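A single protein chain has been removed from this complex, and every other one stays in its place.
Our next item is chain A:
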Amino acid sequence: MLLVLSEEQKAHLSCLPRVGDAGLAAGTGGRKAGQGRRGKLDVGVDTVQHGVEGLAYLLTESSKLMISEIDFQDSIHVLGFSDELNKLLLQLYLDNRKEIRSILGELTPKLPSYHSLEWRLDVQLASRSLRQQIKPAVTIKLHLNQNEDQTAQVLQTDPSTLLHLIQQLEQALGEMKTNHCRRIVRNMK
């Protein structure tokens, strides 16, 4: 699969040959490095910034789509760089691919996730309306994590509802063992 670069991105990346091999290798260091390069090469800050952005786009898109070496080389061939520069870009892509993919993997939107659970078993013996009762209740405090935000939900139930809940959750887990799910899991592997 070929990576298609828009005209704007091609223009951004065209400053790379001027920056040179050393600059490119350090280019993944971000804007600070870019400013350093500007001082040495007498090139505008904007140009260097565009160059860094273009390079970042090239690397993230290639890592995202996991394109092969040949496809990558064909994609950047259209930019008309020297062979050395092409080889350097390819090496940069291959070296950093795994890391970029793991960072991209963390950017998905997240629902609140389980952090911890506290529980308590109480028995109500009497109330203002009725004396001499026996009413057990389970109180649960569910601690959840969402993007470094900690929230807590307090829930209360009687033991029979809790048993029913456990039974439903075990049934849900049991679904994994049916033929349908097993077939899908086997195909995914």
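Operating definition for what follows: contacts are C-beta pairs under 8 Å (C-beta built on N, C-alpha and C of every residue); 3 or more make two chains touch, one makes a residue touch a chain; residues count from 1.
The rule we apply is simple: contacts and distances are computed from a predicted model.
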item: Protein name as given in UniProt for the chain not displayed, "MICOS complex subunit MIC10", "Sterol regulatory element-binding protein cleavage-activating protein", "DNA primase" or "COMD4 protein"; value: "COMD4 protein"
item: Candidate in contact with the missing chain, chosen from A:Leu111, A:Leu130, A:Val154 or A:Ala172; value: A:Val154
item: Contact residue for the chain not shown (choose from A:Ser102, A:Gln124 or A:Thr139); value: A:Thr139
item: Contact residue for the chain not shown (choose from A:His77, A:Lys98, A:Arg120 or A:Lys135); value: A:Arg120
item: Positions on chain A where the hidden chain makes contact; value: 118-120, 139, 141, 152, 154
